[in-house]
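With one protein chain withheld, the remaining protein chains of the complex are depicted in position.
Labels for the chains are A, B and C, by order of writing; each one numbers its residues from 1.
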Amino acid sequence: MQLTGAQFTLATALSGNDLATFPDFPAEIRAPVGTTYGVSAFQIHFGARAIRTVGDRVDVLVAMNPAALKVNLDEVRKGGLIIVDEGSFGAKNLAKAHFQSNPLEDGSLDAFRVSRIDMSALTIEAVKPFGLGRKDALRCKNMWALGLVFWMFGRDREPTLAWLQQKFADKPEVAESNIAALNAGHAFGETAEMPSELPAWTVPPAKFEPGLYRNITGTEAMAWGLLAGAQLAGLGMLFCSYPITPASQLLHTLAGLKRFGVVTFQAEDEIAAIGAAIGASFAGSLGVTSSSGPGIALKTESLGLAVAAELPLVVINSQRGGPSTGLPTKTEQSDLYQAVFGRNADAPLAVLAARSPADCFDTAIEAIRIATRFMTPVILLSDGYLANASEPWRIPDFSTYEPFPAKFHGDPDGFQPFLRDPETLARVWAKPGTSGLEHRIGGIERDYDTGDISYDPINHHRMTLVRADKIAGIARQIPEQAVDQGEASGRLAVVGWGSTYGPISRAVTELREEGIAASHVHIRHLWPFPANLGALLSGFERVLVPEKNNGQLATILRSQFQIEVESFTRVTGRPFKIENLKQAMTAAVEG
Amino acid sequence: MQLTGAQFTLATALSGNDLATFPDFPAEIRAPVGTTYGVSAFQIHFGARAIRTVGDRVDVLVAMNPAALKVNLDEVRKGGLIIVDEGSFGAKNLAKAHFQSNPLEDGSLDAFRVSRIDMSALTIEAVKPFGLGRKDALRCKNMWALGLVFWMFGRDREPTLAWLQQKFADKPEVAESNIAALNAGHAFGETAEMPSELPAWTVPPAKFEPGLYRNITGTEAMAWGLLAGAQLAGLGMLFCSYPITPASQLLHTLAGLKRFGVVTFQAEDEIAAIGAAIGASFAGSLGVTSSSGPGIALKTESLGLAVAAELPLVVINSQRGGPSTGLPTKTEQSDLYQAVFGRNADAPLAVLAARSPADCFDTAIEAIRIATRFMTPVILLSDGYLANASEPWRIPDFSTYEPFPAKFHGDPDGFQPFLRDPETLARVWAKPGTSGLEHRIGGIERDYDTGDISYDPINHHRMTLVRADKIAGIARQIPEQAVDQGEASGRLAVVGWGSTYGPISRAVTELREEGIAASHVHIRHLWPFPANLGALLSGFERVLVPEKNNGQLATILRSQFQIEVESFTRVTGRPFKIENLKQAMTAAVEG
Amino acid sequence: MTDAKPPAALQPKDYASDQEVRWCPGCGDYAIIKAVQKTCADLQLARERTVFVSGIGCAARFPYYMDTYGFHTIHGRAPAIATGVKLANPDLDVWVIGGDGDLLSIGGNHLMHVLRRNVDLTVLLFNNEIYGLTKGQYSPTSRPGTRSPSTPTGSLDNPVSAAHFALGSGGRFVARAIDTQQKRLPDILRRAHDFKGTGFVEIFQNCIVYNDAVFSDFTDRDVADDRQIHVEHGEPLLFGRDRDKGLRLDARTLRLEVVAVGKDGIDEADILVHDEENPTLAALLAAMEPPDFPVALGILYCAPAPSYETQVSEQVAALSGGQWPGAVSGDIDALLRSGHTWTHR
Partner (left out) sequence: MTDAKPPAALQPKDYASDQEVRWCPGCGDYAIIKAVQKTCADLQLARERTVFVSGIGCAARFPYYMDTYGFHTIHGRAPAIATGVKLANPDLDVWVIGGDGDLLSIGGNHLMHVLRRNVDLTVLLFNNEIYGLTKGQYSPTSRPGTRSPSTPTGSLDNPVSAAHFALGSGGRFVARAIDTQQKRLPDILRRAHDFKGTGFVEIFQNCIVYNDAVFSDFTDRDVADDRQIHVEHGEPLLFGRDRDKGLRLDARTLRLEVVAVGKDGIDEADILVHDEENPTLAALLAAMEPPDFPVALGILYCAPAPSYETQVSEQVAALSGGQWPGAVSGDIDALLRSGHTWTHR
């Protein structure tokens, strides 16, 4: 189903619509077909206007079996269209989905337009010439449905046909069957067999800034951004990770990009992964490590070492539902506390968050810039939504990106490993292999002036402050906080971070269209905050912080600025609904 | 030196003075004698008034060699008395301590009263009858010095003599030599050999509440409190730990108390330690684990499991200087962020801190009460100072402690493992071995109503809130925040937590004696805060938070209450100086 | 239990919980749980005294499907958590379930330490040579050159051998089995369970989705007889369809060789006899790999020694004069008053 969704996404992008996607798949690997927990869903929202969310409510649901209907029915807007594979609504499947009676018969779908098509039978029919068994034949059902939907929305079949041919190059009968199914579904729409309730839609292309576009998932953008950032820094990169949902894909993607000279290392656990990354940075490469909440938790002690040793390091956290194993395949943004405060001792570091799939590219570059310029670990927060979701992206011209070559110390004269740049307070990076710079560093407190181990009380206080000042000083070297939409002061600021960008942005637009004054502020630099953030927010009468957690940014904002902050939270593992956001915003404006 | 200090402490306590001690020893195990980093120091403050700190400045320094003089000279008050072992001030020792010239000769001690005694020679002389070699003979030097100091302050030698006899029961010549040295030092004071600058002090007994007293270190109090708490809960206890300074002593102490039926388990690492503790709690015992900052960091992921599974667990953190290995033998209170916020996802738990060595007893009991009553992990913050320091303690009558027997679920009817107490929101504790209550729990999100695995969006939101509400609700079951000293509202509240109690208390007393209105609020329950804390603090014009970290409680208070908070920090690995605190308070009152 | 009637004998199905089993159709885990449930019934284990502890992975979902106590913990830590369960209550019958990633990648250290301590646990390692739950990355037991999402151009690390590692860690009961061998598996599980100490069983488990047929070089029906040797204590190490092949030791090179019994003057007396208590033989057997050697299955090593939690309980019981497990006992008031005390009036 995820592959089917990807094909529809591609065709939609090529047709010039803006879009956003939300793949939603089960924690079980291949849960028995027909069970509710085995439902794999793919949601896409596209249109002629700018699309910033996957949509609150589904207009068209294609349900391949009763379980899929059961799990997704709540999401369909009243009056929406539900296309079901009638052939799969047998007693067995109904029971598996825990339906007491057949929803196609018992009136429970009265609020919707329902189109019953026996896709199973039609698919079997369509692929008959290729001599597949029933089970294999039914594997082509998704393509049949895709063909129908292609027809409904006037999509071009060509790219998918090419893709099928390539994917099953060594199994021609499978390729042919799928193609036949796709074409049959399409033909079904086009011909008289089409049930009257199935309309053919024409969605005109959206308005886009001129340029070359592509579709991109957050994972791809992150991987590419890391390569780009390392190249801008002129560094080799050792990417060290231990598989964990939803972070693994980044490892997979980079493992497939070794042609760029990146080395990927699947370590024995998360601690070894960050350890190897720290070792790489010590050795003069860029160490990067990636995981999700529970794995990041395991890296806590080692992060302290990177802070103490003042080594550059990029740590990517694809957040997921928690606590503990929680909801591994669902998205959440609840690791902000952990990123900002989650270490023993005073161990400050920089925290960034990407706001959209494509934004992962620039945020990854920014993380590398800060890590190398300030000799510090940087935590970059992504999440399960960003990792999997995709959006069209106007491809930037990479030559417009300013390089920020990492500087290695070379001069033995007066060298000590904790010599600091007076402006950034970053210590020097002295690479093993350099003659005359042999030195020892570690986790024990070191003397400000000599870099040697020091247990001196005053020195420790001084070092504590210099570590804090260095990170605080990053605020001077990042852009001021901009207002994404709306005025720079006024009644209501809606402050977000991370992957809620799309829904918040859409909700604010709609509110503004309704004449309600609300501004949207979306924070990329979460620690330290941009220097003007406090002043900016003070210019609003109310500050509302919607989050997919229990109010973490709201708490941190309160702790840093003397302002009242309202928190709005939905911790459901799914993106915000515009409707809910608008309610909360309206309440805040009025309240 | 630490043993010598302990003997003097005991003798002082027995003489009726109030006292506080501060052992300060090197990170190296047995650093070469005579080096500055090898100096082992023991500071004691005693007097006729209530003693709450180890004192800002030393009145009498006994320096057994040049290095000891070098390291501690800064602490001696101008005009104070310095007794040196002249015999150790040879060229070699002076060089080892990096003295360019002999401080006894070059005038650098002019601001002090200096008493030069060749303790080395006098000790060798004293122990001659026992035929020890020079090296062994010199081992008795500390006892000689102790004898002298006993004389100076009129202390009773008996307990120490008894202790020596017992300690060296199987090496009578060592016992005899040490006794001879002790007596010789005492005699030296009493006889004509005494240099005129050595006064004999009489420190009258302090005023104490009537009762039976003992001296107690924080480690002992913590160990005993854990036993007491488990007994009040009617539970067995599995104490699981991995050695780490300064937490190891708690493991050692409990390992020596197996006669109380406690099992101690030295695990292979901190993760295994907390894992075993969680396993024990699952099995129906009380799991307790103990470590210091870096080790607690390693427990982060597992703590999330305990939060998700809602199991009782006590986690003791003896904080030390950081980040990373930092200053392992020095004290700090910089793990508050980690305790309150340092986990992935929304994973709230309770956080407590002990304020003084003896207070560890009650705080440990309180931790167990909360953990078992609310089925939650509790982090109890101690620190290197509390672990090692001692104070006289009025021994409570244990029968006055209210038992809080843990309840195990027994009824299979309607049982599910996440049945909640409507009042506390705690889930039931169903102990393996109970027939009919077989159940499965784990880290995956579970259904509110059935306890089964659930990936349902709304349920997850609900569970996130119920976990938060449960912890927040603890506030209703703890005492309101009291004011330790001073008025309940006014110009200045000085808010502290943990081991800074003594210095803050003393400083506030002195300020108040000087007529400056300041109140002292010392927080034991750091998460959730007592229900009245916000209101209480709002009653003050200024709130000053002195901490041995870079402002962590200050930040958290700001995040929770709409109040201005000033932070005063000294991150030096040593207790606050009264003088510095008073300055900061005065500035806050005036500013 | 209010009912006084003697309970009827428990059937394998009585050990199944009411939860839907969520492994992929055709997964080897189904076979294993069947064998475990049979073993439970064979032994008539009391459900309320049985605890399954697992980490994270497909394998680790196991406890949910057993109608006993169960704790699905976190990745790699099950051996440590199970140690706590067992120390807290040695009366419980504690099983640990984990995959090759769970117990050998992230959890290798805890596995080593339970093995050396000889905690009385039954540890089942479901080795499918892949990370199933996270969708197919190579694992520490994957063969070199494994193409997986994280190693699209082939893995480079040498795998670790679970059995060899267990022996090197000081494990005292090390066995091996195949998921689908439903006749043999329950016997091996029973022996592992009855072992008073850590009973470690590596089970070759087929992941039909991400690593299908990875063991077919010795499990396929047509090669099974020649590529498997089922070792039995005291029996000669013979295998082959006609049991006409045997293992002989070359005493000079200290290496095993496969010989044809009845040929070249070799008879059964030349064949090594399996001795469960011999660690050297166990290591030699564990190291055998097809195609040159058969894979050794059954109980490779079994050398009883006191289990850890028994010694711990005895030590604390002796010192406390009480019973472990039991509540903290003793006179707290006396403790508080021990050592030097004094009175102020």
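Couple of notes before you dig in:
FYI, a residue touches a chain if its C-beta (ideal position, glycine included) is under 8 Å from a C-beta of that chain, and two chains touch if they have at least 3 such contacts.
Here the structure is a predicted model, which is why all the values come from computation and not from measurement.
Taking every chain of the complex into account, the chain not shown here touches A, B, C.
Which of A:Leu437, A:Leu536 or A:Leu581 touches the hidden chain is settled by the complete complex: it is A:Leu437.
Among B:Gly47, B:Gly211, B:Pro243 or B:Gly490, only B:Pro243 touches the chain that is left out of the view.
Only one of the listed residues, A:Gly90, A:Gly189 or A:Gly284, touches the absent chain: A:Gly284.
Screening C:Pro12, C:Gly26, C:Pro159 or C:Gly330 for touch with the missing chain picks out C:Pro159. Interface residues of chain B with the unshown chain, by the touch rule above, are 28-32, 35, 37-38, 242-245, 248, 251-252, 255-256, 258, 264, 266, 268-270, 294, 324-325. Seen across the whole complex, the unshown chain contacts chain A at 10, 13-14, 16, 159, 205, 208-215, 224, 227-228, 230-231, 234-238, 240, 257-263, 265, 267-269, 271-273, 275-285, 287, 301-302, 304-305, 309, 394-399, 432-444, 452-453. Annotation for chain C: contacts to the undisplayed chain at residues 105-109, 112-113, 116-118, 140, 153-154, 156-161, 164-170, 249, 251, 253-255, 275, 278-281, 283-284, 287, 305, 308, 311-312, 315, 319.
As a working rule, only the chains that are shown with their structure count from here on.
In this assembly, the C-alpha centroid of chain B lies 43 Å from the C-alpha centroid of chain C.
Look at where the CA atoms of chain A average out and do the same for chain C: the two points lie 39 Å apart. In chain B, the positions touching at least two other chains are 301, 304-305, 309, 442-444.
Among the residues of chain C, those touching two or more other chains are numbered 56, 72, 74.
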